[in-house]
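I'd like to ask you about the structure that follows.
Removed from the display is one protein chain of the complex; every other protein chain stays in position.
Letters A and B mark the chains in the order given here, with residues in each chain numbered from 1 onward.
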Amino acid sequence: MAAIQVSNLTKKYRGALNPALVDVSLSLEPGDVCGVIGPNGAGKTTLIGCLLGFLFPTAGTITLDDRAPDDLEVRRRTGYLPERLVMDRWMSGADFLRYHHALAGLPDGSRPRDVEGALYRVGLGGEASQRRVASYSRGMLQRLGLAQALLNQPRFLFLDEPTSGMDPSGVVLFRELIDEQRQRGTTVLLNSHQLDQVERVCTRIIFVKAGRIQSMDTTDAGASHQRDLRVRLHADASDDVVARAVALVLPESVRLRSRNGLEFDYAVASDGAAAELLKCLIAADVPIIEAVPGEGRLERLFAEPGRRTGGNA
Amino acid sequence: MNRTLMLAFWRERFTSIIRIGLLITVCGFPLIGRFFVKPVTVIGPADIIAAMMVLGAGVIGRDISTGVLQLILARPVTRREYVLSRWLALGCAGFAVGFLCWLILLPLALSSGGSTINHALLRLGEIGLASFGFAAVITGLSSLLPGFGDLALLLAGVMVGSFLSFLGDVGKSPAVSRIGEEVARTLVPMVSFGDVLYDGTFHAYPILAWASATTLGLLLAIYAMNRREFSYGSAG
Partner (left out) sequence: MARPAEATRSTPRVLMILAAVLLVARIVVGILEKPAPSSDDDAAGAGAGHADLVTWVSPDSADSVAAARGKPILYDFAADWCGPCKIMAREVFSDSSTAAFIDSSFVACRVMDRSVEDGKNSPYVATLMERYRIKSFPTLVVNRAGASPVIMAGYAGKDETIRKLRDVRR
């Protein structure tokens, strides 16, 4: 039994000309971390809304552990972080988590311990937990939101732009938390425009456009993600230099995709591989004037036909 | 009823400086005025309506427009549980404010002969019924529109009722007048025990009207909430 099963889901808002989702089908197993990417208005938030039972499908079915999305038992096992976390201004961080701990139906006796543990886990322990949330930065709010979503040790986790506003340490924390959830067997579905983060944490990636799933990939979460690196040589580089660069023995997990004059497009498997490539080129006396990341694998999905994006034209 | 939701409502309402300021204004000044009208009497149900509006405005609609409601409904909280908890919390809050105002005036009202203890207790009962009845109406209206649209609907409804009453009077049509009265009675459900017991006999209608308006308000709220979709992109 799939943890999340979506079959032929179509959703058309009242009064809208076109449906927001068209014939979407999806099956996620326990432990899957599914990233949903796509341009604005693609239907990503609508998909999450349908899975949470906030939106009612026009056609098709959705089940979570063979239950309807608005089933109370599903709610007990759900964690949700909306794109914009709103809370009552009178609350402190600890108040907010206590509130949600109670709403989740968790035992009163475990509340102080659970709340304190959750706050420390996301780096909001101590003095920060007693401050009013109105004084929190965007990143702190996101951390608090993550803590809230994980309070009930969910079986289903829905995250909408989870790393928005987070500093690098917050992003690292986010990756750790998702990895923990994946190992626990939680089924995670997240929307994000931060494609590098999606590639790093997700085991499945769905590209949604105009309400339809355009592509669905399986990835190795945490594995290094391939991207392009465009290297431009100095304008005065001689033909010998160019030939030397072409013939260079490349490090592992680097390959030359194409060359256009003094511009070399490499496919590199990781940041480490990119660094190795540059070292090799410099060691070979190749005069590099510029090295910029080109389109990542996921960015290419967003490119319109005939238009190059990323790097220098 | 969900105790967590109710406690959160009370904390949110009674720590809002704006709402407290408005409560002091709508309750305090009339209260002070009563001290100068001899003899002093305790307040009645009509005196707490303004306070109820201050406390109740946006009771559901505000949660909808701010996005707070989605986070609540992602929890194992049924929509009717949410509605009934908001209603009960609002009714209790309104009654608490009314009780406080009643209590402040009680000693002077009794000593000046303005109210007897029976009269005062009847007024307190009327205040309680008005609190929960009007809370149900606000809850129902608030479920229909986001933000503070409930106040707009309430105002529109009261104006319709008044207009119908006026039309009935002008056109000598008791039926139309009566419809106008019923609209007003439904939007601001109150019971006057004088109306129940006037003429020495028991009259059930005022209590039935109050109970009907209260249950209809709650049913409307639950029905509207059950049908409502929540999305950044939906029409609501």
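Definition applied: a residue touches a chain if its C-beta (ideal position, glycine included) is under 8 Å from a C-beta of that chain, and two chains touch if they have at least 3 such contacts.
These numbers were taken from a predicted model, which means no experiment stands behind them.
*Asks:* Thinking of the complex as a whole, which visible chains are touched by the chain that is not shown?
*Replies:* In the entire complex, chains touched by the missing one are A, B.
*Asks:* Just one of A:Thr10, A:Thr63, A:Ser92 or A:Ser253 touches the chain that is missing; which is it?
*Replies:* A:Thr63
*Asks:* Hey, which chain A residues sit against the chain that's not shown?
*Replies:* Residues 53, 61, 63, 66-68, 70-73, 75 of chain A touch the chain absent from view.
*Asks:* Counting contacts across the full complex, list the positions on chain B that touch the omitted chain.
*Replies:* 38-39, 41, 44, 73, 76-80, 113-116, 118-119, 169, 174, 177-178, 181-182, 192, 194-201, 203-206, 208-209, 211-212, 215-216, 218-219, 222-223, 225-226
Here is the rule we go by: only the chains that are shown with their structure count from here on.
*Asks:* Per the contact definition, I'd like the list of chain B residues that touch chain A in the complex.
*Replies:* 2, 4-5, 8, 11-12, 15-16, 66-68, 70-78, 229-235
*Asks:* Can you list the chain A residues touching chain B in their complex?
*Replies:* Interface residues on the chain A side: 13-15, 20, 41, 45-46, 49, 52, 54-56, 72-73, 75-76, 78-80, 82-88, 90, 99-100, 102-105, 148.
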